[in-house]
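Before I ask anything, here is the structure I am working with.
All protein chains of the complex are present and in place, except for one that has been dropped.
A and B are the chain letters, set down in written order, and residue numbers restart from 1 in every chain.
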Amino acid sequence: MENIINAQQLVFAYSGEKEAALKGVSVSVSKGEMVAVLGHNGSGKSTFAKHLNAILLPSGGVCYVGGINTADEDKLLDLRRTAGMVFQNPDNQIVATIVEEDVAFGLENLGIPPEEIRERVDSALKDVGMYKFRLHAPHQLSGGQKQRIAIAGIIAMRPQLIILDEPTAMLDPRGRAEVIETITRLNRELGMTVILITHYMDEAAACDRIIVMDDGRLLIDDTPKKVFSNVALLKRVGLDVPQATEIVYELKKCGIDLPDDIITDEECVEALASLLSKKGEVQA
Amino acid sequence: MIAVKTEKLRHVYSPQTPFEKVAVDDFSLEIEEGEFVGVIGHTGSGKSTFIQHLNGLMKPTSGKVFIHGRDMWADPKKIREFRFMVGLVFQYPEYQLFEETVEKDIAFGPTNMGLSAAEISDRVRTAAEFVGLAPEVMQKSPFELSGGQKRRVAIAGVLAMQPKVLILDEPTAGLDPKGREQIFSQISEYHKKTSSTVLLVSHSMEDVARHAKKVLVVNDSKLFAFGTVNEVFARTEELTAMGLSVPQVTKIFTELKRRGFDVADNIFTVEQAKTELLRLLGKAGGNNA
Partner (left out) sequence: MLKDITIGQYFPGESAIHRLDPRMKLIMTTIYIVALFVANNVGGLLVCVAIGLAGYLISGISLSMVKKSLKPIMPIIIFTAVLNMIFVDGKPIFEFWIIKATYEGLQLAVLMVIRIVCLIAGSSLLTYTTSPIALTDAVERLFDPLKKFNMPVHELAMMMTIALRFIPTLIEETDKIMSAQKARGADMESGTIIDRARALIPILIPLFVSSFRRADELALAMECRCYHGGEGRTRMKQLKYTGNDFVALAVLVMVLALVIAMNLILPSMY
């Protein structure tokens, strides 16, 4: 598989800060992957994400995204149409007063011909399920809907990679579900590569792969099952695990034999059910 | 002693216009002093409108609110007294910080109460301790702090008024797991030490189950349920139907029960789940392991 992200030994320090925010991070992501990035505030996960579309440039190491060196200033626009970014606060990334005008914003900046903009805007709005709201004003929409508009504005540019920096942090459960459902569909159906930065473990569990960052370094990089089996380590770096994983972890601590790759409710129910039936047989 | 009582509390937005909307529809309830109540409901369910009635920020269209037995709107001129009795921490409270120093910002509420300088500085110190703010932070500008610290300064600003009833609207929204945990444990600590009444609005059923004794459910402008955690979360199906869900462990146990296992139906936290499973597996006392 072709790598869409190839980051080698990224080092970065914010001006005025003694400690580096990134202390040598190497990550490669292949096309079509859906990767979650976890880490507590200040772990460097946002800083890392901002390197992917040249909001920040590394002071050490090199970062290639879609074959473009992010430090190449001449290719900045190319890079940004390759790697789109959605931010936390939906209110602060919507520019226009009408939904469809906002989705068109990026395309207008790229100088796309009007007929093609129209086409792409409509298809992007359909992809996020917001087509019927195309003539609404953003302030009439819910948080989840606004965030989907922001996503539409990015995917209209037809990027290969979409980076979402805590897109659900300010949303209620309904909005969160809407946004995650949309992102997952973009990944599964349109094959878009997704980098999802989040604090919610259930969102991370639904990705193909999880990167855990701590103190400017890459701590774990593995499948959700493998990552969440490190309950103690995760807790130590200020993270959580899904409750299904936690129950199993607690029982295992008490010497009960259970698989250690349980992350969903169903898996947990299965494991507990087989455990309890075995117990029943023994008693019978 | 009843801390909060509402009688047929009703609020209608833009009455007698085409935009008329009933946001709070005849809420009658009593909250005992010292209780820890979780408030759940969708965005737009009316729960925010409801809690803003409890400290007089909103005036009922009809019905009454009593705080510690006193009728809130008996004399509208005295409404500020109720604002001091019932402290309200809004969502993202850090956006209300404005003073030059953390200390002054926390002192804003107590100063408005007209307390003496000694009393104010005493309260500011206590409140800062509750939320774990180090003394050296007190002279800094609140705008230099990290997001989590700002949040705690803002909460301290309400705690410093030493309200009898404390209401927090999603105090951990947008924080990382560690930050969430910190704030929750500080609130629990405050609740225990001061034995004040606490209302916690949250979207996380897991957090409500862990911290609250009682749960108040608002759905579609109506008071859907108000009871103990056991009573309310036992209505899994109804809650799920309104899109509110129950804690993840509860879902797991409901499913086990459906499959015919004889498990308890009042499991709402990981701790309870562990105890119950160990009991079933014949490892009683494993609780202490």
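Note that contacts are C-beta pairs under 8 Å (C-beta built on N, C-alpha and C of every residue); 3 or more make two chains touch, one makes a residue touch a chain.
Since the structure is predicted, the reported quantities are computational estimates derived from the model, not experimental observations.
A.B. asks: Identify the residue among B:L9, B:V102, B:I120 or B:V158 that touches the chain left out of the display.
C.D. replies: B:V158
A.B. asks: Any idea which of B:T6, B:N55 or B:Q182 touches the chain not displayed?
C.D. replies: B:N55
A.B. asks: Hey, which of B:L88, B:V153, B:V249 or B:A273 is the one touching the hidden chain?
C.D. replies: Of these options, the touching residue for the absent chain is B:L88.
A.B. asks: Taking the entire complex into account, which one of A:P58, A:G153 or A:G216 touches the absent chain?
C.D. replies: Missing-chain contact among the listed residues: A:G153.
A.B. asks: Kindly note down the residues of subunit A that lie in touch with the hidden chain.
C.D. replies: Where subunit A meets the chain not shown: residues 53, 55, 77, 80-81, 84-85, 87, 89, 91-98, 100-101, 104-114, 117-118, 121, 137-139, 150, 153-154, 157.
A.B. asks: So that we can see where the missing chain sits, which residues of subunit B does it touch?
C.D. replies: The missing chain touches subunit B at positions 13-14, 19, 52, 55, 57, 80, 83-84, 87-88, 90, 93, 95-98, 108-109, 112-113, 143, 157-158, 161.
Everything that follows uses one rule, which is that only the chains that are shown with their structure count from here on.
A.B. asks: Return the distance between the CA-based centres of subunit A and subunit B, expressed in whole Å.
C.D. replies: 30
A.B. asks: Which residues of subunit B touch subunit A once you look at their complex with the stated criterion?
C.D. replies: 42-44, 146-148, 173-179, 203, 206, 243, 245, 247-249, 251-252, 255-256, 259, 261, 270, 273-274, 277-278, 280-283, 286, 289
A.B. asks: Sort out for me which residues of subunit A touch subunit B in the complex.
C.D. replies: 40-42, 88, 142-143, 166, 169-170, 172-175, 199, 201, 238-240, 242-244, 246-247, 250-251, 253-256, 265, 268-269, 272-273, 275-276, 279
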